[in-house]
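Apart from one protein chain that is not included, each protein chain of the complex appears where it belongs.
Which chain is which? They are A and B, in the order written, and residues in each are numbered from 1.
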């Protein structure tokens, strides 16, 4: 509550604060994901070259162009590398209105932690732009900011503005062109408020279920699946403190946004701003890396295109017809062909009869004869010997492909990997000098884990290198024996094996286009899906009324029951830990997170918490009812605060009452005789307010006799209450 | 001089980021920048001109590289180089005189120092402002003393200096710089006033009840038309909207604001309307040495239409747009491909660019070039601030403004 108060005050004097605070930005220089492994084991994602310029340059350049004055770069994984890069980059040098300040927080393992770190640094003074370091955009923030501030003036609860952009997902794979899953949003057309947000939709569910309350205050809302989340957010300082308030928020969308939307307890609102002409996208996986590279080459991100050297770093490019970019010193054989939408970096040589199309080739590469490169991304100083075939592969710095190597679609070769002659690397395989991290490591999907593991690995790399230098056939240490054979004689590197589950994702997120048979599968499954959906429409009994009910009981409620059931168990378990002496805040925390994961209402929490309290009371040995009553009294007294934490509104209190009734009827009949007494007790301990009890009683009026027993039982108590309230009225 | 370097870097960045665009703005900034570069240049005793030229070239190279499409930058750099050479010549000329009548008392030396350069500067200014025939003559006059002495390499001036008085030296050292800066100021002034200069001639070209057609929006064109209007000529203007940036709409507003009878048409309607047009007046991005024009996209089509119907095709441009280069492969090299989002809505076409399910290779390619190249044979007349010229005459003007050895602005490796 304390911070709450703090918020109120801060938000109240916001307007003038907004007036003088310079526009700030927080740039997360870490994706907190493993999508880009194994590359990210050795280099942070934000420094990976995108069309020959590090991603972070695009983001910083954009931030500067939209008039951000202070940008805080939050370095987590490989923080040293990021800082070193920034220090030698133009951004730190150039004086003027745009100041870049790296902030290091190695131990942040999620966006949530990062933001909490920022909060602790206390550098954010007003509204700020929150982006991750892999965002490419040329949009202008002016009106978005304007709208945001307008709204803030009106109600201080509008804490965040999300930038969205139209982009139709594929109707088959249900993923956007950027390889993310389609996002379902409900937006109020008038206020642009975000009412519902669902990414990671499970395809099994054929229905979107919107809470009817969404339509309570607005007559109409728009449901979108054709919008792309640009992951550019304009946030108010509250956002940070919100993250600090609930530690369990890790993921910006999955936890924070969902959290705000699902429990309206805090009443914070999120709004959207749609951009049309300008470009904005975030590199989330290899597919988006591919797509965005192509977009840049096709100049959607203008002026951030290779031939306008927007940031000093990359060398001068010349744009030829059909989107062919060439650096001045490219030494290309006359018979070599560079086809449309390709880019060749400085100092690269291309041998006879080689063909390059839809590819990006870095600086100082050497490409032999009769090499064909299609839709691939080749970074700097790569050596490709004769007759290699690369299609839709990504090849990092310093890789050496010996003659006749074939890379099938979707292959990733990490830094300095060497592949022996005539080796065929199977599709979607990832090769790195570092062995694949052990299971539990890779399970926790964090880049940070590698920061230190990378350090650990480094000797092993050197060892490999040495062995190779010693003798061309590098099987000195048995460790590499298998691996080298994987990548061929005189090859170096481990082929990472992808678990079957992972493989499903592979084709979704790889650079390679989706194979035709996959599409076919989807096409057919789409039909099947429709069939089914019809069947369940038909299977419904006749009249509209019935239809609905049966439907809902059909699967929905079924699930709900199950959910709520094990939700209850969970809560009880937690509570028992609390009995074992975990302190209350943590209990609250855990229950909160449970609530989010099961997405239950506060009422449910209150109910099940109460339930478990009573159970514990029941657990105490007791001979007669009096004793039981005493125990219950003690227990309630002991957990009053915990319970109160969830009894914010009458509804929740009523929920508790109903729960109690239910218990008395079914699970714990012992309480039945004591109902009124305990009710009284609850009132005394002002766990339940009298309005709650009264309204509960009223609710019961309509009910049939069997339900009424407890109302009857506690009749005189109720009467007393009523009188009391009347007295107050006079 | 770090501060100058900072200025340069800043400007380079601005150019790179397309913060400064449009020939007028960039020309002006370039000139100012070069002025400050020169004024901060420390002057060695020997071969000052050389030093200045190197300094300017060094900067100029960066500037041109920063945005090769913005030809005006290069033009101004070359103009400045030219100015330096001119001033150097004139001052050396005075130097000869100075040596010749070194017996003369200081004060009338002074006098000579005063008026001589004044003359040369005046000559230059005149050259800049002169009309068809004038520049050639006057510059010839101006050149006479210079040409007399050019054979001597500037380096020799150093030792010849040695003999003359020290006071004289530093006087002259300051002199050259001072004159150059003077001349650059003139240049800047020219750039500022070029619109007026051009539009002064409007009345001679636009006659009563004529129908003018233009495409897109060029400030020069606007000033030109407005000037004609102020001289209360009454005429009608067809404005082709100039897709995809639709600057034509803006122009139409402005013209109507000035009370000119205006009709907005689509670019594609140009050919239909051209037969009713008396004259086509368009602005230019740059005028090449061969009289070809780099102009906003769509103008080539207009030019062709005009030629087909024998309608005079007039290009108005300030002289800072004169470019001493010849266009090779111009439509690509001197072009700026803007973002496709001007043409199509990304969202609507997003599914056409789903590389994932379309076999990886982009099927949709949206091209949005900024410029057209209009070959000289389609242009009937250029109107610059020095008057009206025929395309075939351009090379001459250029000869007046630029000196041949500056065409490639590369810092010669100073051994």
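We adopt the following convention: a contact is a pair of C-beta atoms (placed from the backbone, for glycine too) under 8 Å apart; a residue touches a chain by one contact, two chains touch by 3 or more.
Keep this in mind: contacts and distances are computed from a predicted model.
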{"item": "Protein name, per the UniProt record, of whichever chain is missing from view (\"NADH dehydrogenase [ubiquinone] 1 alpha subcomplex subunit 4\", \"Metaxin\", \"Protein YIPF\" or \"Translation initiation factor eIF2B subunit gamma\")", "value": "\"Translation initiation factor eIF2B subunit gamma\""}
{"item": "Of A:210, A:383 or A:424, the residue in touch with the unshown chain", "value": "A:210"}
{"item": "Residue touching the undisplayed chain, where the options are A:35, A:78 or A:168", "value": "A:168"}
{"item": "Hidden partner chain, touching residue among A:520, A:619 or A:724", "value": "A:520"}
{"item": "Residues of chain A in contact with the chain not shown", "value": "168-172, 174, 182, 184, 186, 189, 201, 205-212, 214-216, 219-226, 516, 519-520, 523-524, 526-527, 529-531, 533-534, 537-538, 541-545, 547-549, 551-552"}
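Just so it is clear, only the chains that are shown with their structure count from here on.
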{"item": "Geometric centre distance via CA averages, chain B-chain A, whole Å", "value": "53"}
{"item": "Contacting residues of chain B [partner chain A, same complex]", "value": "6, 9-10, 13, 16-18, 65, 67, 332-333, 337-342, 345-348, 350-351, 353-362, 365-366, 368"}
{"item": "Chain B-facing residues of chain A, complex", "value": "61, 65, 94-96, 138, 165-168, 170, 172-173, 175, 177, 179, 226, 228, 276-279, 287, 290-291, 294-295, 298-303, 308-310, 312, 316, 318-323, 340-341, 357-358, 374-375, 392, 512-514, 519"}
